[in-house]
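Report on one structure; see the data block that follows.
Every protein chain except one is present and positioned as in the full complex.
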Amino acid sequence: MNDYSEGAHPDVLEALIRTNEEKLPGYGTDYYSEEAKKKICKWINRDADIFFISGGTQTNKIVIDALLSSYEGVIAVDTGHVSCHEAGAIENTGHKVMTLQNEEGKLCANDVEEYVRCFYEDENHEHMVFPGMVYISYPTEFGTLYSKKELTELYDVCKHYRLPLYIDGARLGYGLCAGDLSIEELASLCDVFYIGGTKVGALCGEAIVFKEKAPKHFVTFIKQHGALLAKGRLLGVQFDALFTDQLYMRISKHAIDMAMIMKEELKKRDYRFAIDSPTNQQFIIVENDKLEDIKKHVMYSFWQRYDETHTIIRLATSWATTKEDVEKLFQYL
Amino acid sequence: MNDYSEGAHPDVLEALIRTNEEKLPGYGTDYYSEEAKKKICKWINRDADIFFISGGTQTNKIVIDALLSSYEGVIAVDTGHVSCHEAGAIENTGHKVMTLQNEEGKLCANDVEEYVRCFYEDENHEHMVFPGMVYISYPTEFGTLYSKKELTELYDVCKHYRLPLYIDGARLGYGLCAGDLSIEELASLCDVFYIGGTKVGALCGEAIVFKEKAPKHFVTFIKQHGALLAKGRLLGVQFDALFTDQLYMRISKHAIDMAMIMKEELKKRDYRFAIDSPTNQQFIIVENDKLEDIKKHVMYSFWQRYDETHTIIRLATSWATTKEDVEKLFQYL
Amino acid sequence: MNDYSEGAHPDVLEALIRTNEEKLPGYGTDYYSEEAKKKICKWINRDADIFFISGGTQTNKIVIDALLSSYEGVIAVDTGHVSCHEAGAIENTGHKVMTLQNEEGKLCANDVEEYVRCFYEDENHEHMVFPGMVYISYPTEFGTLYSKKELTELYDVCKHYRLPLYIDGARLGYGLCAGDLSIEELASLCDVFYIGGTKVGALCGEAIVFKEKAPKHFVTFIKQHGALLAKGRLLGVQFDALFTDQLYMRISKHAIDMAMIMKEELKKRDYRFAIDSPTNQQFIIVENDKLEDIKKHVMYSFWQRYDETHTIIRLATSWATTKEDVEKLFQYL
Partner (left out) sequence: MNDYSEGAHPDVLEALIRTNEEKLPGYGTDYYSEEAKKKICKWINRDADIFFISGGTQTNKIVIDALLSSYEGVIAVDTGHVSCHEAGAIENTGHKVMTLQNEEGKLCANDVEEYVRCFYEDENHEHMVFPGMVYISYPTEFGTLYSKKELTELYDVCKHYRLPLYIDGARLGYGLCAGDLSIEELASLCDVFYIGGTKVGALCGEAIVFKEKAPKHFVTFIKQHGALLAKGRLLGVQFDALFTDQLYMRISKHAIDMAMIMKEELKKRDYRFAIDSPTNQQFIIVENDKLEDIKKHVMYSFWQRYDETHTIIRLATSWATTKEDVEKLFQYL
C-alpha cells in the first residue's frame, strides 16, 4: 500500500532501545544528533549544516519559507508534493507555488529557463510573484528519476538565475539505489536537500542538509514553526543508526530489489503501467471490476482514475517487504 | 535539569517494540490511535474529539490558530509558554498574544474579567485586537497549580464572555497528582486541553482533547501546519500504552513523590525557593559563587537572574528519577 | 493605454471640493459614506452590507481572506487577476489560488463542477486544499463578459457545493453597459461583488457589496489589513457622487461608446483582434516592426507576445476618452 505501514527497521529500533535510559540534553543538542550529522557529512563527502525534522511536509514548509523572500514563490511541477498534497502548507507560509507542467513527474530545465527568463526580459513584472527557488523531488511522486544529465541541466539553469535548487528526498535512498546519481553527485547538483527517514526505515524524521550555512537563527525558525522536538534524541538516534554501517542504503537496496521482482511479475501478467518507474513505487492500470476482487486481499493505494472503466493503483515496497510478501501478492493479482 | 532528558518509559518503549512489525494504515488512522482515544475518553469520563501531535509548541500553535478568528488574540499571562518561549509561534499564525500579569505563573479570573469587560463597555474597540480565547497552563511554567476554586472562577468568566478556555497540559499528569483537581473536574472546567506525553513518559507526543466537536476539517488543518505524521502509529501506540493500566498517572505520581523528597531536603538545607511549587519542578535561589561548584556535578536549568549575586535554577524530576538520583544530588547541594 | 491615466471624473472631483471643509467623523462613519451605501442598495435593489476600500488588490485580498477558512483556497481562472497580477497578495494571506483553465478569460461552470465534485467522490482529500469559494471578474481581464446564461450556470454549481461566488468588478460599469446582465441580475447571481471606482471615474476606491451580512467584526478585519482610511470620507464622497444621477453608468456608457467606435475603426483597418471584447479594453495583434512606429505616438499597454514577429497590445477607453482622442489615434494606427 505504501512505504510507511510498518514501524522502524529493527536496527533503528534497537538503537532507540539501547540509548533510552541515557540522560541527554534536549532540542537536538545531544551526542547522537551530533554523531548523525558527522556521519551524513561523511556520506555526502562535504561539510554541511544539518537539521532533523519529524516529517516531510514540515520539512518542505520550513525550508521553503526560510529560503524565500516574501515576494518570491517556489517553482515546482504541478504534480509536486508541495503543489497538491500538503494541504496548502506552503501557501500557509505566504508563498505561492508556481507550477510548471510535469514530464513523468519531472521538471524540465527548459521549462524553468523559459518561465524565469521572461522575468528578466519583456516589460516589467512588478505585479507578479518572483520565482525565488526551485523544488523537485527525487524520486518524484511518480517514482521516476532525474538522470545525471537532466539534473545537471536543471541545476545549471538554477545557478544561472541564482535560484536555489531544493530536492525533496522523502524517498532519497530508493532513488539513489535505482538511478545513475551517487549521493555525492546529487549533493553537488543542488543547494539544499533532505534525506527522508520516515519512508526509509525510521519511525519518523527527515534530515535537512544545507550545503552552505543554514539561514541565520535557523533553530529559532524551526521552533517558531513548532517543529523543534524537546527530545531531539528521537531523531538523532535514528539517523545515527541509519548512517551506521550503511544501513540507509542497505534498506533502500532491499526495497528496490523487491520492487524489481514485483515489476517483473507484473509485466509477466501483462499489467499495464501508468508510468515506467524504476523505484519502489509501481503504478499499474487495473480494470475497475477486477479491482473489487483485488481489494479483498491486497492493500494498495488508490492513485487516480485512468478512465471510465480503469483505475491507477500504487503498489510500494519498503525495508519491511519480504519475498514472501511479494509471492503472496501474486496469488491475488 | 528537566523532565525530558531520558527516552521513553520502559512500558511505552515496550509497546513500540511489540507493535513494530504490524502493518498499520498511516496518518493516525491506525488501531492504536483509535484505542488510545477510547481510553482517554474513558479516563476523562466523557466523549471528546482527540488528535495526537508530536510536540507542545506545535500543539499550542495549531489549537490557538484553529480557535481564533483573524481579528482575535489569545489572552495569556506574561510568563505563559506561548507568550515568551515559543519563538513567536503564535504570532507566526497571525495572532496576538495579549498578556496579563501573572500571579505566581497563574492567570487571575478578575484580571481577565476586567480586561475583557472593557471591550463591551466604553467607546468602541474596533481598532484593537479582540480577545478570542484564554490560554493557561496546568501546572504553570513555575510549577504552580490552579486550585479548583481558582479554575472555576476563571472558567466562569470565560463562559460569560464566550471565550474558549484552553489548558496547556505539557505536564498535566504532574499537576493532577499534586493538586486538588481530578481529571474529570479539569476536563469539565475548560473547552480544550492537551495531555502532555513528551514530559510524562513518551518519546514525543501530546493529545489534544476537544470536549465539543473539533473544528471542521481539523486533519487537513494539522496537515497544513506540517504536523501530520505519516507513521501516526508512533503517537497512537505510545498514548495507548500511557493510558493502559493507568501508566500515565503512575509515572506522574512517582515524579511528584521524588520531587517532594527533594523539596524536603532542600528545605532542610535552608535553600530559598523562588516560588512554592507543589509539582515536579522546583525553583531555588542560589548564590552565584556556589553555583560554579554545583555546575561541576549537577545538571540543572538556569531559570533567571535573581539579583546581582544570586540566580534562580530549576531542578526537575520525571518518571526516570530514582531515589538514588535524589540522594546523589544532595552530595553536591 | 489604460483606464486609470487621468484623475477623477469632474463630477466626482466637484463633490470632493464641495465637501472639503465639512467636519466629518473618521473611518468611514461619515454622512457621505452612509448616503453612498443607501444609493448603492437602491441601485442593486436589495439590502446589502457595503464597505469602501481604496484599491482592487486590497479588496480582493480582504474579501477572499475573510471568506475562506484556513484550509480552503479560492478557485479562479489561470488568467484571473488574483492568479497572476497581484504579486501573491492572496497567498500572502495564507490561501492557495486554485487555477482552472480560462475560456477567453472566463471560468466554465462545467470545469468548476468537475473540479469540485471529486472532493466529494473518490478517496478522501484530506491532504489537499479544499475549494472554499469561486472568484471571477466581470468583465474579465480580457475584456470579455459572462452571458446571463453562463453566470447562472456557474452560480448554480457554486450554490450546489455551497461555494460563495465573488465577482471582481474592477470595471463593473463597463461590463454592465456592454453585456446582457443588469446590475440587479448580477447581484442576484453571486454572493459578494465589488463595484470598481478607480477605473470608472474615481480617484481611488472600490465598494465591497455583501448580499448577506458581512463577516463579524469586518471593520476590525479591514483595519488589521491596513486598509481603513482615517479620512474615510474620501471614498464615501466619491461613491456618493458616482451613484447620484446615475453618473457611474453614464461614465461607463461613454467609455463603451468610444470603445465601439475604436473597434469599428480597427476592423476597417484590418487589425486582427486577439480576442473579441465587447468592453472598453481592446486587444489587437500588431507586427513588431509596426509597433516601433506606433510607440512614438500612442500610449498603449504591452499585453503579451503573440509569436516571434507579433505582439498583443491593449487599447483602453475611459470616462476621459473623447472622440478627438479616438480620431487622433487613427492618425497613427
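Each chain carries a letter (A, B and C) given by its place in the written order, and its residues are counted from 1.
The criterion applied here is as follows: a residue touches a chain if its C-beta (ideal position, glycine included) is under 8 Å from a C-beta of that chain, and two chains touch if they have at least 3 such contacts.
Source: prediction; values computed, not measured.
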| item | value |
| --- | --- |
| Option from C:Met98, C:Val116 or C:Leu229 whose C-beta touches the chain left out | C:Leu229 |
| Residue touching the undisplayed chain, where the options are C:Ser33, C:Ser54 or C:Thr317 | C:Ser54 |
| Sole contact to the chain not displayed, among A:Cys108, A:Val219, A:Ile261 or A:Val326 | A:Val219 |
| Residues in subunit C touching the chain absent from view | 1-2, 4-8, 10, 13, 16-17, 19-26, 54-62, 86-89, 92, 198-199, 203-204, 220-221, 223-231, 233-234, 299, 320 |
| Touching residues (missing chain, whole complex) on subunit B | 70-71, 73, 84-88, 91-97, 122-123, 126-129, 302, 305 |
| For subunit A, residues in touch with the removed chain | 27, 65-66, 69-71, 94, 126-128, 130, 216-217, 219-221, 223-224 |
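By definition in this document, only the chains that are shown with their structure count from here on.
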| item | value |
| --- | --- |
| Copy pair subunit A, subunit B: interface residue numbering same or different (half cut) | same |
| Central subunit by CA centre of mass proxy | A |
| For subunit A paired with subunit C, centre-to-centre distance based on mean C-alpha positions, whole Å | 41 |
| Mean-CA-position distance for subunit B and subunit A (Å) | 33 |
| Contacts with 2+ other chains: residues of subunit A | 86-88, 92 |
